[in-house]
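I am attaching a structure below and will ask some questions about it afterwards.
Apart from one protein chain that is not included, each protein chain of the complex appears where it belongs.
For clarity, chains are labelled A, B and C in written order, and residue numbers in each chain start from 1.
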Amino acid sequence: MTDAVRAALRAQRIEVPSWAYGNSGTRFKVFAQPGVPRTPQEKIADAAQVHKYTGVAPVVSLHIPWDKVDDYAALAKHAEDLGVRIGGINANVFQDDDYKLGSVTNPDPAVRRKALDHLLECVDIADLTGSRDIKLWFSDGTNYPGQDSIRARQDRLADALQAVYERLGDGQRILLEYKLFEPAFYTMDVPDWGTAYAHCLRLGPKAQVVIDTGHHAPGTNIEFIVAFLLREEKLGAFDFNSRFYADDDLMVGAADPFQLFRIMHEIVSAGALDASSGVNFMLDQCHNIEPKIPAQIRSVMNVQEATAKALLVDAAALDAAQLAGDVLGSNGVLMDAYNTDVRPLLADVRQEMGLDPDPMGAYARSGYFEKIAADRVGGQQAGWGA
Amino acid sequence: MTDAVRAALRAQRIEVPSWAYGNSGTRFKVFAQPGVPRTPQEKIADAAQVHKYTGVAPVVSLHIPWDKVDDYAALAKHAEDLGVRIGGINANVFQDDDYKLGSVTNPDPAVRRKALDHLLECVDIADLTGSRDIKLWFSDGTNYPGQDSIRARQDRLADALQAVYERLGDGQRILLEYKLFEPAFYTMDVPDWGTAYAHCLRLGPKAQVVIDTGHHAPGTNIEFIVAFLLREEKLGAFDFNSRFYADDDLMVGAADPFQLFRIMHEIVSAGALDASSGVNFMLDQCHNIEPKIPAQIRSVMNVQEATAKALLVDAAALDAAQLAGDVLGSNGVLMDAYNTDVRPLLADVRQEMGLDPDPMGAYARSGYFEKIAADRVGGQQAGWGA
Amino acid sequence: MTDAVRAALRAQRIEVPSWAYGNSGTRFKVFAQPGVPRTPQEKIADAAQVHKYTGVAPVVSLHIPWDKVDDYAALAKHAEDLGVRIGGINANVFQDDDYKLGSVTNPDPAVRRKALDHLLECVDIADLTGSRDIKLWFSDGTNYPGQDSIRARQDRLADALQAVYERLGDGQRILLEYKLFEPAFYTMDVPDWGTAYAHCLRLGPKAQVVIDTGHHAPGTNIEFIVAFLLREEKLGAFDFNSRFYADDDLMVGAADPFQLFRIMHEIVSAGALDASSGVNFMLDQCHNIEPKIPAQIRSVMNVQEATAKALLVDAAALDAAQLAGDVLGSNGVLMDAYNTDVRPLLADVRQEMGLDPDPMGAYARSGYFEKIAADRVGGQQAGWGA
Partner (left out) sequence: MTDAVRAALRAQRIEVPSWAYGNSGTRFKVFAQPGVPRTPQEKIADAAQVHKYTGVAPVVSLHIPWDKVDDYAALAKHAEDLGVRIGGINANVFQDDDYKLGSVTNPDPAVRRKALDHLLECVDIADLTGSRDIKLWFSDGTNYPGQDSIRARQDRLADALQAVYERLGDGQRILLEYKLFEPAFYTMDVPDWGTAYAHCLRLGPKAQVVIDTGHHAPGTNIEFIVAFLLREEKLGAFDFNSRFYADDDLMVGAADPFQLFRIMHEIVSAGALDASSGVNFMLDQCHNIEPKIPAQIRSVMNVQEATAKALLVDAAALDAAQLAGDVLGSNGVLMDAYNTDVRPLLADVRQEMGLDPDPMGAYARSGYFEKIAADRVGGQQAGWGA
């Protein structure tokens, strides 16, 4: 069993977002950090550091227009030179003054057209970068009861999704993300997995649901949604992060490591860890007060640890206890895996991969941070608005 | 406009549950009340009082096995004699010791078979009572991570639903209810509308979703679900009640009358108030400390008041303000209706219907309570377990 | 009774915040609006419009350093000329890069000193403006378990509060605000009313608690806290706003008008509506997508409507029903008041006060918005960061 576990851990892939290396914050304040990248190229360079020390994060998502460049081939080449490649294309239709009342669901058809054009442009970019995934998250919604027609907005949303779907190339897909609230505070147009699922179902096989682990109501059992969407073959990807309250966007595994383990248990149980499953595992979080590259490294490690524990679950014993109706026994099988200290195993796997067993330490000792802090002076630091 | 509003209010129908007249409580204590019915016949008699004073509650749901009788034709005749009729059949597969680990999703196939047989028996009863609706709520779920396979339980659930679906007669339908938690505390097998919707979609047009207004995670926008399911033609019915915290089962409209209004606004906007829409409006609540018949009368009145306000929304003005992107204006149109005191209008409508304008007072003055308190002595009072 | 109600409504005072007229938003986007003020003087001019049309909002809170000026006497004179006056001083220790890990609870003593100096400066300003209230809200907290010592931060907080308390002049007081989360996501240093209460109790009679209606965990019964703090004589003020999810900062009464009514019912029941009670009623909300002045006018009206309903509660009947243990009767007394349409009463009261009965319409017709939109071109619009 150990060999298979090690192999699975070596083969695991975690995508990192270009925007995690830029400044982020809350509505109250964005705290600037030294060394923060100013260009898409610098963001990719930082992302490459995460892969360099973990060995399992070779893919970087882009956010458009934040990462717009003139020459995507050159950007791809830049990534390749740094040992990584470009992943999903994330559309941004929430930062233009025109989108105050929505993008594709805006009551104004001109705004809807503008938003749709941006989505289609994202598919164009995906063609250029060779990306499979067009990730769509809409901040669209309303703040006040009566502000707009819930139903009309669904109709407008369905129209836009259909137009993007029709534009997809071979091997491309829509990943549709849902979120309970924020930035809209009465309705979101895609508030929950059911809404995303229903739209994806109507669109067809090239549309799947994204689960962002911070986008649920309190008390939501996320691993249930994981298991359900896997059964329906509609789980496309994760946006990993963690939260104590709302969409806190903390490092994945930081707030509730047991939840992350339970999610990975559903993934492993369903055979969905393998890349062939089509489930994409991505980080999407905000490092408001902690340094960004180490925070990404730690996050990747947290996912690895949860995965290792999930791989160590004794599936046969679990199955037997479940079928026997042995409540404490079956729970005990799961907890045995969770309570295992998998850090030595992961250190071993890293050494097998030619990596330092201690990614956090290795990065800290590398001098990279000191270098970028010194070099990246002047210019506009990247951030959510840049 | 007023005439149409009055006509709609006269035509409104609210189904009441037989079990609302029995004792109910929390896990801490069930407080007994004088005059509580001891038989299905007495429950129906109490339900008939609610209709007598409100004029819009002529249908009574049954709960099986709580309301099992030898002769359903006689029971239907009894109801008819009292001016009401029998409505939906609610299956109960949660009060047998065999169901400790689930009913149709139990890991033990013998228990699953027993549960399914009960569901099929409910269809038999529906045939006898002429009921359209077979309402399925499952307490099934797990309390501990690992206790059972989330996915296997979905497979078992789908099998049972399919078997019931195939058994349905012409004009019958499955109403599938979801609930976030309680009595299971880790997973529920149908925890949210998305799960219920997905199962109903696979089953076909004779399966629809029930929204119980107390069965959601904190912060869930229920009227969004209403609007969405109406758009998908998958909204079958409501179980009305209200809550401050969890599934408190308070009188509908008591905890958040504005929410009830918003729900009815979506109903009215979509033309779903009319019986022809197929949406069934039912009460399902627990009168733990308040007297039961007046609590039902008050609940019916609360639904009527929310409905009246929804009918008074100036749809043209709302539409215009929404399309103009006038946030405060459109919200203002909605609030104008909500802030209207509709009690005089409803008193008028009642008088047009030959009823006392004050249902609570009329019932109190009728002496019915004093009579049942005196008559119904001895025997086992009805309750959740009886 | 009506005369007393009218008198109470005429005497009601609602303080408005200077910052409500500036741009605000979420971490995703701040949408700019035309006509937004660029200076404290322009903010006060806008606030004066709210008073002009409602007659009950003659006081404007300042936020320091957002509203820093060289000459506070001149600012006070400017307000007076516009028919309003300066109210509470709100300290801001959350928008300086030094405060990334906290202000008065920061592990670094130099940062703590800087923050405390700012708080003391706010008392200086209060001396100059003649303000009674020094309102303290701390964004301080931690994002990750272990990040800092919960207890040490309480010690630091207590020290800072003590220093400010000792600096207070005669007739001044500390108003201490609490908040569950945001911008910190693991601990807030003053997360709930209990924490604020305990600190205020130790400080003495010149420290009281502020209830911001958007700062609680889901399900929190705010009116209970109101009643409890009034009984303890520790309720100092409200920051009114409303929310469906978290600290949404919507217009007060927009999300749950019944909750606002219940809060005002506790206020009225305890005789705390009168200015002599020392309870300050303030708005603190963000008009992200709606025009700011009308949103403030509507918010003042919402508070007035809830207050009018609370004043209409038949206290004797309520008391009698409560003591008789009449659950439905006592609830019915409360609901009778809530269900009353008080808009005609308030229109009358406004006319008695020499105001237009329709404040929203009167403002819209005044041409003020068109004027400021034309005049206030160029310069830096005010906002949370300006």
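What we mean here is this: a residue touches a chain if its C-beta (ideal position, glycine included) is under 8 Å from a C-beta of that chain, and two chains touch if they have at least 3 such contacts.
Remember, it's a predicted structure, so these values are computed and weren't measured experimentally.
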Quiz prompt | Chains in view that touch the one left out, judged over the entire complex | solution = A, B, C
Quiz item: Among the options C:219, C:361 or C:379, which residue touches the chain absent from this view?
Solution: C:219
Practice problem: Using the definition of touch stated at the top, determine which of C:198, C:347, C:360 or C:373 touches the missing chain. | Solution: C:198
Exercise. From the listed residues C:108, C:166, C:352 or C:370, report the one that touches the chain absent from this view.
Key: C:108
Quiz prompt | Selected from B:108, B:127, B:182 or B:232 as touching the chain missing from the view | solution = B:182
Quiz item: Which of these touches the unseen chain: C:95, C:162, C:277 or C:322?
Solution: C:322
Quiz item: If the missing chain were put back, which residues of chain B would it touch?
Solution: 24-29, 31-32, 94-95, 97, 99-101, 139, 143-145, 180-183, 185-186, 218, 243-246, 248, 250-251, 254-255, 288-290, 384-385
Quiz item: Of the residues in chain A, which ones touch the absent chain?
Solution: 218-219, 221, 244-245, 254, 256-258, 289-291, 294-295, 298, 305, 327-328, 331-332, 338-341, 343, 360
Self-check item: Touching residues (missing chain, whole complex) on chain C
Solution: 101, 106-108, 143-152, 154-155, 180-181, 186-187, 191-195, 197-198, 201, 216-221, 223-225, 227-228, 230-232, 258, 262, 265-266, 269-270, 318-319, 322-325, 327-328, 330-335
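Basically, only the chains that are shown with their structure count from here on.
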Quiz item: If chain A and chain C share one sequence, what is the angle of the rotation that overlays their CA atoms, in steps of 5 degrees?
Solution: 180
Quiz item: Between chain A and chain B, what's the gap in Å when you average each chain's C-alpha atoms?
Solution: 39
Practice problem: Please compute the C-alpha centroid of chain A, do the same for chain C, then give the distance between them in whole Å. | Solution: 38
Practice problem: Name the residues of chain A that each touch 2 or more other chains. | Solution: 101, 143-145, 180-181, 186, 218
